[in-house]
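I'd like to ask you about the structure that follows.
All protein chains but one are shown at their positions in the complex.
And now, chain A:
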Amino acid sequence: MANPLRGEVFRLYKNLLYLGREYPKGAAYFRERLKSAFMKNKDETDPEKIRALVAKGDFVIHELQALYYLRKYRAMKKRYYEE
């Protein structure tokens, strides 16, 4: 792994792992898939490709936050507001 990007990748992994704790299908399920997704690309050395993958990871972070928000919003709406 290119050295300066090593920190980026680790940071991304930690952030995703933290977010995964709330995953609807369970934190263990999430962690397995997260680890295999990262392991699949572990031999990547091209900094451009690594940056693109990290950007994809950031996108996944946003998707997860949106998922969690919508899930919570819909649950509250269903519980407290007459349809």
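Methods note: a contact is a pair of C-beta atoms (placed from the backbone, for glycine too) under 8 Å apart; a residue touches a chain by one contact, two chains touch by 3 or more; residues count from 1.
Simple rule for what comes next: contacts and distances are computed from a predicted model.
Chemist: As a check of understanding, state which of "Aspartoacylase", "Electron transfer flavoprotein subunit beta", "Ribosome production factor 2 homolog" or "SKP1-like protein 20 isoform X2" is the UniProt name of the chain not shown.
Modeler: Cross-referencing UniProt, the chain left out corresponds to "Electron transfer flavoprotein subunit beta".
Chemist: If the hidden chain were put back, which of A:Arg33, A:Lys49 or A:Lys72 would touch it?
Modeler: Only one listed residue reaches the unshown chain, and that is A:Lys72.
Chemist: In terms of residues, what is the contact footprint of the unshown chain on chain A?
Modeler: That gives, for chain A, the contact residues 11, 14-15, 18-19, 24, 61, 65, 68-69, 71-73, 75-77, 79-81.
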